[in-house]
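My questions will all concern the structure given below.
For this view, one protein chain was removed and the others were kept in their places.
For chain A:
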Amino acid sequence: MEDVNNVLDIAKDDNLYGEVITLADSTADGTFLIHHFLSFFLGNNRPVCFVSLSQSFGHHKSVCQKLGVSLTQKIESSHLNFFDGLKVFGNRFLDTQPENVDISNTTSLQGFYKAIKTNYEDLQDKNKAPPVVIVDSLNVLLNIGYQVKEISAFVQYLCHLISGPGCDARGTLITFLSIGENGLDEETSLLWRSVVHMSNMDVLVSGLESGYCKDVHGKIEVKRRNLLKKNSQKTMQFKVNDKSVNFFASGMSRAVLG
């Protein structure tokens, strides 16, 4: 979605090699960002390793279809690897024999990381451009019992995975996290802060302080940390539509101006 790219200062042909981006939402739904990045990278023929922990494949497929990307077709052409984390982790608690016992070990995320690494390297072999890893969402891991240290280390390993030799071989890492009402959930906030520390762009979607509004769904804050350029920060309000998101300066929504 072009408007989202504009807010994030991303050009249409930007490759974001070597970048680590943290997406978070607190009191409003920010998951549209995941679908934005999915459609953006897949649209640019970048291979994507999508690790989905909170929703089913069907949901992502439907949303991406509206944004003009067919996930099934991208899987067939080896541009997309969909890791159904919801099933893998959920099945462990159902009576069905867990297939991937290594992956859903309840204390260590090593097995999980190794599986993602295998998928990443597989995409690397089959494509010229380095892959993008998108993880949605880290707080599922926290909720089911993994410790902050373990998840933080897992993200650290992913950062290492995407940093290949030379600038052109570096992949991109995008993680999503729901942090809940500001500061109330200490552990989640701690995890968020440690992941933000590893990233060079962090985005936070939150609800308006004045409460729910049908026409202005929330605000988005974008912070960029770059060693060479000056750090930048941007805040805007937004409204999500069926196939796009509109952004405007605070108080400038058409509904409010009348």
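The definition used in the following text is that a residue touches a chain if its C-beta (ideal position, glycine included) is under 8 Å from a C-beta of that chain, and two chains touch if they have at least 3 such contacts; residues count from 1.
The rule we apply is simple: contacts and distances are computed from a predicted model.
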UniProt protein name of the chain not shown, from "DNA-directed RNA polymerase subunit", "Elongator complex protein 4", "pyruvate dehydrogenase (acetyl-transferring)" or "Glycerol-3-phosphate acyltransferase 3": "Elongator complex protein 4"
Can you work out which residue in A:5, A:91 or A:127 touches the chain that's missing from view? A:91
Who touches the missing chain here, A:56, A:77, A:231 or A:250? A:56
Of A:13, A:125 or A:186, the one touching the omitted chain in the full complex: A:186
For chain A, which positions touch the chain that isn't shown here? 29, 31-32, 35, 54-56, 58-59, 62-63, 66-67, 86-87, 89-95, 106, 139-140, 142-145, 178, 180-181, 184-188, 210-212, 214, 217, 240-243, 245, 258
